[in-house]
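A single protein chain has been omitted from the complex, and every remaining protein chain is retained in its original position.
Which chain is which? They are A and B, in the order written, and residues in each are numbered from 1.
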Amino acid sequence: MAGIALRGLTKDYPGGVRAVDGLDLDIADGAFFALLGPSGCGKTTLLRTVAGLETASAGTVRIGDADVTRVPPGRRDVGMVFQDYALFPHMTVADNIAYPLRIKKVGRDERHAAAGEVAAELGLGTLLARRPGELSGGQQQRVALARAMAARPKVFLLDEPLSNLDARLRLEARTFLKRLQRELGVTTVFVTHDQAEALAMADRMAVMRDGRVEQVGTPAEVFRRPANLFVASFIGSTPMNLLPARATAEGIEAGGAVLPHPAPGVTDGELVYGVRPEYLDGSTEPVEGAFEGRVAVVENLGSTSLVTIDTGRSDRAGELVHVVVGEGEEPEPGTSLWARPRPGRALLFRDGELVGGRLEKT
Amino acid sequence: MAPATSPRSSSYADDAAGLGRGRAAAFVAPALVLVAVFLVFPALWTLYLGTTDYRLTGVAASRPQFVGTDNYTTVLGDGEFHRSLWLTAQFVLGSAIVGQTVLGFALAWTLRDRTGPLRRLVEGLVLLAWILPGSVIAFLWIALLDRDAGTLNALLGTPGTAWLLDHPMACVVVFNVWRGTAFSMMLYGAALGNVPPSHLETARLAGASTWQTLRDAVLPRIRGHVLTSLLLVSLWTFNDFTPFLITAGGPDHRSEILSVYVYRTALGDGRLGFGAAVSLIMILVNLVIALLYLRALRGRSA
Partner (left out) sequence: MTARTLLRRIGLATFLSAVLGFFALPLLWLASAPFDASPEITASVPEFTLRNFRVLLDNPYALASLRNSALLAAGTAALVVTSAALAAYALSRVRVPGRDALLYLLLLLSSIITGTAAMVPVFLLAFNLHLIDSRLGVVLVLTGGLLPTAIFILKDFTDATPPSYEEAARVFGATPLQVLRHVVAPVIRPGLATVAVWTVAQVWGDFLMPFLLLRDPDKAPAAVVMYTFYTEGGQPDLPLISTFSLLYALPVVAMYLLVSRRYGMRFHGGIKR
């Protein structure tokens, strides 16, 4: 068991592309840690650098007590699950799972016994004699997991572990992975571009952009108090309302409404007012301290609906504000709707950074 | 910012197996050495050999003299070389460009949406002609065209016609059509498979004749294939040595295409320096065809 510590980690590719840029990150022993970011943000490169498949251009990688920056991948004691699983097509499931042990020169019988054990843990006991080509996507994923587990490594690295599964299986696999990680208690880092996946599975997560970490925290922290506008707009299944704002004597003015100031005292700089659609309470009656607008679109999300209101008036072009309303409360398009932020849930960004929060960027 | 999530899919694919430069170089070395010594070096050496009076036997075998461009002036002024060049042109034009291409395309077109035993039989026979060893089919043709008891004379009722003596070049051309049509047939078969059926159906709905359909719907689609295949079969035919097995260039050099001419002058007569000069000319012709081929390929992919 071991934590991971990255210091000043940089990875340059030939041609001047800097995929990871002077990155510091600590991942605690036993954590289930997500690296989240849009494609091209360097998260996969970071994971591969930890695995040793890429060599750091600068900085250090520590796993446990050891500096492994220059250690070849096979001697870092990590298990990895690749995005395409990379199961060897010519080997049976048993041989695939036993492969790490074969490299460690464990005898044939012993390693097959060990593979059988791991396979049984993952519910693969009946598939040992099959080839990867004969398995479903979900089964392949579990074989890849089993192979990563077989040598009982100190760290698991999972590259987009759910991206090759269809939507229904993905939910199942999410639960399965989370439970498995809890049972094994092994430090696990996974890469994903899907913020919902990161929020659902991880204990802690890092949001990345352009080779840097934008924010590190628990899913709840990142969701409630995004450190900057990038994180704010990237996290959440319905995008956060982000409106240009102006501090006034009465509070803060955004989207044509005067609202309670989320961070009293902050008046200068370029201000953006942010509130998640889920944290707006819709009302068909006029309310104080609320956005007011005409209902433009109502999108059914299942148990809730996403309502888009246009705060523009005849004398002023307005912004669009999104509100989540409960079942049975959907307004008619064209009617007026007031949307009031819940106390303590609104955020203020100055020059792109969150202000007035307890949780500054870590 | 780099567009790639995973470096592996992009141009970064950088040493996935961890070979390292040194081992990679060691992996490439044996192949490169073999190619350098047995393919590249002979070609370069030709440049030198062509300027000497190297002979297979005698004084000039052990101590060849530099003769400058003598060999080239001799070759270019040699009547036999001119005849050989003309025969080669007939061979390439007649058998590859006209014969194989037309017959191959006609077969691909007739068989395009036919299935069943007839198609398999035709394709099988055409392919068999292509894959059998040259020595075997050469003898089959000698047997077929034999003066006294050849099958052809028996069939045509023309006993005693010595086809190989009377019309050696025609025999060799027909033989090569027979031998090489398979490639064109397969290539055009694949090309026709890529013509969208909707184009053919549009032509049919408009009431186009077969000829009009070919001209308007098919040919524009496969023009690139036609060009590349023409150049490829020309290159192969130009370098074909199989006619030697049937006529050995005879009778009286009347079927002596360049590949046979270079063999006779260099190894038959032992004039290696002279033969090297002919070799270089052949390599240059090949180079021109190959460069045209590469250009056609690039044009096709562009």
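We adopt the following convention: contacts are C-beta pairs under 8 Å (C-beta built on N, C-alpha and C of every residue); 3 or more make two chains touch, one makes a residue touch a chain.
This structure is a prediction, so every number in the text was calculated from the model and none was measured.
Colleague: With respect to the chain omitted from the figure, which of B:Q65, B:T110, B:T158 or B:Q212 is a touching residue?
Modeller: B:T110
Colleague: In the complete assembly, which of A:L23, A:A151, A:A173 or A:I235 touches the absent chain?
Modeller: The missing chain is touched by A:A151.
Colleague: Among the options B:A190, B:A206 or B:L219, which residue touches the chain absent from this view?
Modeller: B:A190
Colleague: In the full complex, which of B:S84, B:N176, B:S255 or B:S279 touches the chain missing from this view?
Modeller: Once the missing chain is taken into account, the touching residue is B:S279.
Colleague: Please give every residue of subunit B in contact with the chain that is not shown.
Modeller: 8, 13-21, 23-25, 27-28, 30-32, 34-35, 37-43, 45-46, 49, 54, 103, 106-107, 110, 118, 121-122, 125-144, 146, 148-152, 154-155, 178, 183, 186-187, 190, 232, 235-236, 239-242, 245, 248, 259, 262-263, 266-267, 272, 275-276, 278-279, 282-283, 286-287, 289-291, 293-294
Colleague: Give me the subunit A residues in contact with the hidden chain, please.
Modeller: Touching the chain left out of view, subunit A contributes residues 14, 51-53, 72-75, 78-80, 82-84, 86, 88-90, 99-100, 102-104, 147, 151.
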